[in-house]
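Shown here: the complex without one of its protein chains, the others still in place.
Our next item is chain A:
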Amino acid sequence: MSTILIIFCVLAAITLATAFLTIFSKNPIHSAIYLVICFFSIAGHYLLLNSQFLAIVHIIVYSGAIMILFLFTIMLMNLNEEREVHRPRITRLGAIVSFCLICLVLIAIFINSKPIVGEYVTTGEDYQSIKVLGKILLNEYMVPFEFASILLLVAMIGTVLLSKKEKLQK
């Protein structure tokens, strides 16, 4: 077995184990910490594919920003099993439908990206370098890129609006 295969197996084991532990552990903080370890091992997978930029951005965005805010709210809210709100059936149905939609999008991405990945292999272009990535994002995929940033902006404004509304009602 080559070294890379061994590293991949260890990383995959860590990823799967921590992902399962995230779901099955009783304490919400433990779940969040398992999820952080899971994100780190996914960054390790990116490094195995030799895409340093993606790995570091993954760590900065997911482990460094999102999960810290997650831990933050969980610690302050002091979640217990007794306080868990009973979800109505329509919410559960909505969750399942949105999960299926995400799966559909993911499958579409994989099918569409397969010829592109093959193209990169044949041209030998260094697609993990920031220069190439930036050029592709801001030339070929300019419109989706802008749409994604508008989506983020809308989400941010919405959050601010929601928190302001609560204050006004008091």
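Keep in mind that, in the parts below, contacts are C-beta pairs under 8 Å (C-beta built on N, C-alpha and C of every residue); 3 or more make two chains touch, one makes a residue touch a chain; residues count from 1.
Methods note: contacts and distances are computed from a predicted model.
Chemist: UniProt protein name for the omitted subunit, picking from "5-oxoprolinase", "NADH-quinone oxidoreductase subunit H", "ABC transporter permease" or "histidine kinase"?
Modeler: "NADH-quinone oxidoreductase subunit H"
Chemist: Using the touch definition up top, pick the residue from A:Ala13, A:Leu49 or A:Ile130 that touches the left-out chain.
Modeler: A:Ile130
Chemist: Considering the complete complex, identify which of A:Thr15, A:Ser31 or A:Ser63 is in touch with the unshown chain.
Modeler: A:Ser63
Chemist: Quickly run down the residues of chain A that touch the omitted chain.
Modeler: Against the left-out chain, chain A lists 29, 33, 36, 52-53, 56-57, 59-60, 63-65, 68-69, 71-72, 75-76, 129-130.
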